[in-house]
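As you look at this complex, bear in mind that one protein chain is not there, while each of the others sits in place.
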Amino acid sequence: MPNEVKSLNEECGVFGIWGSEDAAELTYLGLHTLQHRGQEGAGIVSLTPMGVRRHRGLGLLSEVFAQPDQLRELYGRASLGHVRYATAGGRILENIQPLLFRFSDQSIALAHNGNLTNAQSLRRQLEAQGAIFQSTSDTEVLMHLIRRSDKIGFDAQLDQALNTVQGGFAFMLLTEHALYAASDPNGFRPLVIGRLANGAVVICSETAALTAVGAQFVRDVQPGEVIRVDNTGMHSHAYTKRTQLAVCAMEFIYFARPDSTIHGVNVHQARVRLGEQLAREQPTPDGDIVCGVPNSSLSAAIGYARESGLPYEMGLVKSQYIARTFIQPTQALREKSVRMKLSAIPEVVAGKNVVLVDDSIVRGTTAIQIVKLLRAAGAKSVHLRISSPPLRFPCFYGIDIQTMDQLMAAQYTVSEMRDRLDVDTLGFLSVTGLEEGIGLRSDAPHHGLCTAYFTGDYPTELGDYETSYQAELALRPINLEEVSA
Amino acid sequence: MPNEVKSLNEECGVFGIWGSEDAAELTYLGLHTLQHRGQEGAGIVSLTPMGVRRHRGLGLLSEVFAQPDQLRELYGRASLGHVRYATAGGRILENIQPLLFRFSDQSIALAHNGNLTNAQSLRRQLEAQGAIFQSTSDTEVLMHLIRRSDKIGFDAQLDQALNTVQGGFAFMLLTEHALYAASDPNGFRPLVIGRLANGAVVICSETAALTAVGAQFVRDVQPGEVIRVDNTGMHSHAYTKRTQLAVCAMEFIYFARPDSTIHGVNVHQARVRLGEQLAREQPTPDGDIVCGVPNSSLSAAIGYARESGLPYEMGLVKSQYIARTFIQPTQALREKSVRMKLSAIPEVVAGKNVVLVDDSIVRGTTAIQIVKLLRAAGAKSVHLRISSPPLRFPCFYGIDIQTMDQLMAAQYTVSEMRDRLDVDTLGFLSVTGLEEGIGLRSDAPHHGLCTAYFTGDYPTELGDYETSYQAELALRPINLEEVSA
Amino acid sequence: MPNEVKSLNEECGVFGIWGSEDAAELTYLGLHTLQHRGQEGAGIVSLTPMGVRRHRGLGLLSEVFAQPDQLRELYGRASLGHVRYATAGGRILENIQPLLFRFSDQSIALAHNGNLTNAQSLRRQLEAQGAIFQSTSDTEVLMHLIRRSDKIGFDAQLDQALNTVQGGFAFMLLTEHALYAASDPNGFRPLVIGRLANGAVVICSETAALTAVGAQFVRDVQPGEVIRVDNTGMHSHAYTKRTQLAVCAMEFIYFARPDSTIHGVNVHQARVRLGEQLAREQPTPDGDIVCGVPNSSLSAAIGYARESGLPYEMGLVKSQYIARTFIQPTQALREKSVRMKLSAIPEVVAGKNVVLVDDSIVRGTTAIQIVKLLRAAGAKSVHLRISSPPLRFPCFYGIDIQTMDQLMAAQYTVSEMRDRLDVDTLGFLSVTGLEEGIGLRSDAPHHGLCTAYFTGDYPTELGDYETSYQAELALRPINLEEVSA
Partner (left out) sequence: MPNEVKSLNEECGVFGIWGSEDAAELTYLGLHTLQHRGQEGAGIVSLTPMGVRRHRGLGLLSEVFAQPDQLRELYGRASLGHVRYATAGGRILENIQPLLFRFSDQSIALAHNGNLTNAQSLRRQLEAQGAIFQSTSDTEVLMHLIRRSDKIGFDAQLDQALNTVQGGFAFMLLTEHALYAASDPNGFRPLVIGRLANGAVVICSETAALTAVGAQFVRDVQPGEVIRVDNTGMHSHAYTKRTQLAVCAMEFIYFARPDSTIHGVNVHQARVRLGEQLAREQPTPDGDIVCGVPNSSLSAAIGYARESGLPYEMGLVKSQYIARTFIQPTQALREKSVRMKLSAIPEVVAGKNVVLVDDSIVRGTTAIQIVKLLRAAGAKSVHLRISSPPLRFPCFYGIDIQTMDQLMAAQYTVSEMRDRLDVDTLGFLSVTGLEEGIGLRSDAPHHGLCTAYFTGDYPTELGDYETSYQAELALRPINLEEVSA
């Protein structure tokens, strides 16, 4: 789960509900469960007896809803909520979602998880036609496309807009008449449907949020599908036929909660299998103990220990309190904050050959600090095992890595990385091992996963990013053999 | 000055400056001086070395800028500020000005004092064409018109937009290249130009704000004029030739600061003359003392006392502290708050025939309370003298009275008002007395004043308001003889 | 009224009530009316059904009680409130009153207006005996004396404590059984008793607060008197017989609200008489207009104009909004803030010989700024008339001037002051004129007034201050002839 010790961030979590008296309270509970998907802003829009109301703010959910009245005034039968990780747009209130559009005749709320690959060009076109944007986020493009659509009726306008935007997206909209959810043609971002005992429908980013509010899981939203929930029930249709499943592999590796299940695969169990596969691919003959980097790598460490027969140990302890002074997402502060977040237990690691299991290496800055912690605590040797392949390519579908110079593995070979991280040995999981370990039952390429950041094999065209990506590639030739290995 | 004891509110004060290192600080000082024009929100946008920045918030200027950093971060050579009184749009942050529009290529700030008579129909048309508004305020219409203009160049686009909107307006815009100010064809809302010793140009709502920042008064912005200030200097042109001066008379009677001067007439002195004229038109033969309702009526009371020869006294005391509990602008709270704001001095008024001078009567609720205060303090009789004619018609150009049922004089005759206010006698100033007392040197009708709320003689077409206004008129036939008297 | 344009501050306002369901709300209203007596902190203690509760904070009353719940939770039948001006103790929460002492068996609240002349030596003695103080304010001494008294019963202990402290004080205490008020043997600080229609008793600093809550004035608390109000009614006794009235003259000149009455004399009317007397003593033969420094000097200006026959004019305008950036009470900021608080009306003063009436001159810094304002606005000459004698000596009874180097008139002769203030002529009221103008009906010296800051004639011994005062006197020989003049 993010807000972890590393610098890999996704943009959002969404939670919508239609048809329950306590819609706002349940949305609060649901967003609390999704807080790991975004800690820099939160908001809820509700259809209240007093009209459409919103409360949003910068910070954690508990900070944004610090006064009881702030939630109470959202009392109503339908709500849409959002937690946000700040990306390029910057930490300004205008960007906190749900965006709320108040038209003369109605109000519409919009929330989004993902990233559009043609947002910049669309925005430029729309502005040339006189459109005015209220935020600096990509999300708003969708509403302008809807409002300028020449189709008749909101549903047809939405379909047209969804067919115009490209990239990875899970959109949710709340109008005064219905709740909508839509997934991109590849289903990059998870979106699941549940139902409460009272019949209300819940749609949100992860099944854990369904559980939190007591909703029964119904099914995943499918690639290219639009769900509409209104007082007549739940309705589904495809806004496009050109779909192919490509779920973001990092959801399984790092982002999602271990108690969530995506397209039939439980996240914790997938991670255990990745750890087991890693132990087979990258064994550590002289290892004494296996430690995971808390909390996101503990599952993989359990798997590694189980498969290798080495004892699972708690060599690292994670603080459960946020070190606010260092919360801003700049590179310098990220490094410093490791020591406030993690510590080693000398009695556990001293004199031991430690197998350290981590789920991924992004910049490598956190890993360097952790290795230092272990060595300072007396570890005899540190064998770093990564339960995913090297991250070598940018993501354009919602993960906050859009240039290769942010990726250690895009700049160095594995042996160079080993030296820079100051570990005795370093081993990554293979792409094949990853795909089989996760084990999605899909005929799509990569077993239905998007593994572009490992392989450079992007499921879509790159749109606005194509030119700069090609320029980066030209500068930094990746060792394809290693990649394919 | 508003935030007085009555319920007559205008929408805004504006202050812009181009070409001074301390632009943000001066804007803060200027807005402080204009705070009486709006107490429910404030904001400043600056061109800083770090780009275009804004800080805004709900409440008084001193509440919005409560932390030193909030002003410090606006450091730059050009700023635009705004204080706002909440009208129909409601007390939401989105409506606090300056509005700031961040386009792909540039950012533009927009601030407004006034009211557009065709904003609703324009907004409906624009939305039908796909426009999305970020606020519920009329102001935003101008920016959409600019962005959709088919003219070449910002200045031509602005001219076209200004020729499209109707009503009373004083717009100011800050682009990254220039500061703009524009007045409607009637010049309803005051807007003045000043110059600092360092050459910087200041444009704002009242001359008192020029004085506060040490700027020399240059001239008033003229009806139908656009001023552009950039690094090459100050430029002026007329966006329309169809102009006719009609300055809001209430600026002189009540809104503006006594130390401001509008189109050559000092506000305090105009009020003194209104009081003198009132003493001639509505003498009080058996009066013992003259008291004004603090603070806006003190000037007129001085004039009345001077002309009548009766002693000027301080019968009422106004608290200088805001009674926050009661700050919300609802009718019920307005009534209660009088006693927290005003008190009588029994030793002054007991046993006396009191001539009470007030500048105007809106709902009458405040006047009723003040008369009660004086009678409870032992006044022998109360003779209410109003230094303006009866307010009988709505204003569509920026004063917060858009229906006649909010106006006591639209519902009752003067003798009925006298009974309801429980005063011994009641006398108003005539329209002629008002026009001559203010004494603008203008050949335009009503000596260059807008007196529509007294006479029903509106200088413009009423646009979106025409239908509902006619419906109101039909229900409530005004005694035209009294009006013309 | 303080928070005016000058730097003369008193320490506090107190308001207590016993026996009304809405005690807390009335205390809030009462403190609002007394806000001019202290703007840097406020607090209310109530006997609620849930026990003794307090809310207090730094800032204005409306800032301290910013949330509705903060007042609501104080709901009860008896309350004690306080507004505070920060003195030596510093702006820390611990010093904000009422102080609340929670003993094992009961809780007692304590509020104070005044200054004790033997607090430091008492505190040192008490600490030597093991006492621990929770605040740095003098007030707390009283409670330690009560708790260490060897008398039987709270009333006897309080009497003993009151006989131990010296100086100027108006104490109020709220126990779980009664509300107490006590005045020092000279009655330096005003304290008045009122009664509500429902029988509840109110005791507070000024009659204006009685009026604000709808209470009928009963009488002033007398020097050396203790009032106890409990469920059996109101009880009075003298804790000392050695009393002699010496009301602080500055209450009439500057501090108190014009609508308050102290020992039978209305404050506004006293100020008018001081202005009239000043016109007789210090006429201005060639004056054109009379202007007062708003708001505290307007009454005296009316008196001066009336007696001199010169027209009363509004040459200066005071902003009704607080310039928060400059609210801190340091010398540097006090000077700067004048221009944010006051402005001149050029059209009124240009080319005129202006008689400027001010109530007093402390440091002179404000007066210098005002004269500059008038000259910049074109005044032909400025004749400064002060409606009180020169302030030459420190006050040890509650006014925030405890050293002579803060007083312009202690350092310069009147003619030197005239030059430094850059006025054409300067005239002060005589001590005799002051005493007769105020007109207290008392046989005590100075007609029952304390005029020590004018005459050096202190009604009490100076206690802890004696040594440093004598040292100052030795350094700065006052021209006694001028003083006696």
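The first chain written gets the first letter, and so on, giving A, B and C; residue counts start at 1 in each chain.
Just so it is clear, contacts are C-beta pairs under 8 Å (C-beta built on N, C-alpha and C of every residue); 3 or more make two chains touch, one makes a residue touch a chain.
What you see is a predicted model; the values in this text were computed from it and never measured.
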item: For the chain not depicted, the shown chains it touches; value: A, C
item: Residue in contact with the excluded chain [from A:S121, A:S135, A:N163 or A:Q269]; value: A:Q269
item: Absent-chain contact - pick from A:L122, A:C204, A:V348 or A:M417; value: A:V348
item: Given A:R124, A:R339 or A:R420, the one touching the chain that is not displayed; value: A:R339
item: Residue among A:L100, A:A208, A:V247 or A:A444 that touches the chain left out of view; value: A:A208
item: Chain A, residues in touch with the chain not shown (by the definition above); value: 1, 3, 28-29, 32-33, 35-36, 60-62, 65-66, 68, 71, 208, 211-212, 257-259, 261, 266, 268-269, 295, 298-299, 302, 306, 311-314, 317, 319-325, 339-340, 343-348
item: Touching residues (missing chain, whole complex) on chain C; value: 93, 101-105, 120, 123-124, 127, 129-134, 136, 140, 143-144, 147-148
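What we mean here is this: only the chains that are shown with their structure count from here on.
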item: Overall pattern in which the protein chains touch one another (line/ring/star/complete/other); value: line
item: Geometric centre: closest chain by C-alpha means; value: B
item: Chain whose Cα centroid lies at the greatest distance from that of chain B; value: A
item: Pair of chains with maximal C-beta contact number; value: B-C
item: Rounded Å distance between chain A and chain B, as computed from the means of their C-alpha atoms; value: 51
item: Chain B and chain C: spacing of chain centres that average the CA atoms, whole Å; value: 37
item: Approximate Å spacing (C-alpha centroids) for the pair chain A, chain C; value: 63
